[in-house]
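Only a single protein chain was left out; the remaining protein chains are all shown in position.
Our next item is subunit A:
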Amino acid sequence: MHPAGLAAAGTPRQPSKRRTPVSQPGMADPHQLFDDTSSAQSRGYGAQRAPSGLGYPAPSASPQAAFLADPVSNMAMAYGSSLAAQGKELVDKNIDRFVPVTKLKYYFAVDTMYVGKKLGLLFFPYLHQDWEVQYQQDTPVAPRFDINAPDLYIPAMAFITYVLVAGLALGTQDRFSPDLLGLQASSALAWLTLEVLAILLSLYLVTVNTDLTTIDLVAFLGYKYVGMIGGVLMGLLFGKIGYYLVLGWCCVSIFVFMIRTLRLKILAEAAAEGVPVRGARNQLRMYLTMAVAAAQPLLMYWLTFHLVR
């Protein structure tokens, strides 16, 4: 009944095969789902396949050639490709308005040595002396040349690794299902967004004149995923004791890291001399820095404790 249904439905479609879309997953055989449906070739190919059912090799040659030789479809293809080229130009010109692509490129200018040293700094920030970002004629130096510069490579990779490790942890406890991965990812992303918005709001309220951009903030807040991954992996290997130990270590490290980094950005004047200056304004800024740094361990625990049993 299946081929008969295909044949019956296919024959009236044949004269109008040029305008028929190919997406008929219920009726066609499974091979058709993996064909490239964007080219004109497979459009004729796919429409031809439906009436012939399973006999795809031989009869597809002639309707294909006839389809391409038709001048109207030639013009349509040329027009379509020129439209696509125009659209691509438009997007390329305007993308910089919505997504700061050129600025983003700076954050991904990393190399292996930088990543290695930065990871070491995230786990052991106690011996590092100079936390200032070096400048080169008014623009900050690329992360490749300065270990103190924020980057987006480590946070992005750490986020993806966190989602995968969460899936692994859930799998070892027989609690895994594929949609849980998406749930973990969107949950972590939602917490990140909430954090960024809360910090931006508090920075606005405290009127801090800082050069801390939003992307910088996302980068700094993304560094905690590295500690979270370490904690969960240790928890998988050594149980709850290992998890708490490593997570505690990473929490303290991230706390110190954030304080030392944000102090230079938020408390710019006071931190330069290294003197704890009194005054309501600086005190408020200090509280803000401490609050941001203290939120990191809390979130690290909150996002991982349900993964380790």
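By our rule, a contact is a pair of C-beta atoms (placed from the backbone, for glycine too) under 8 Å apart; a residue touches a chain by one contact, two chains touch by 3 or more; residues count from 1.
Quick note on the criterion: contacts and distances are computed from a predicted model.
For the chain that is left out, the UniProt protein name among "Pyruvate dehydrogenase E1 component subunit alpha", "Cullin family profile domain-containing protein", "Immediate early response 3-interacting protein 1" or "pantothenate kinase" is "Immediate early response 3-interacting protein 1".
Only one of A:W131, A:F176, A:W191 or A:Y244 touches the chain withheld from this view, namely A:W191.
Remark: the residues of subunit A touching the chain excluded from display are 183, 186-187, 189-191, 193-194, 197, 204-207, 281, 284, 306.
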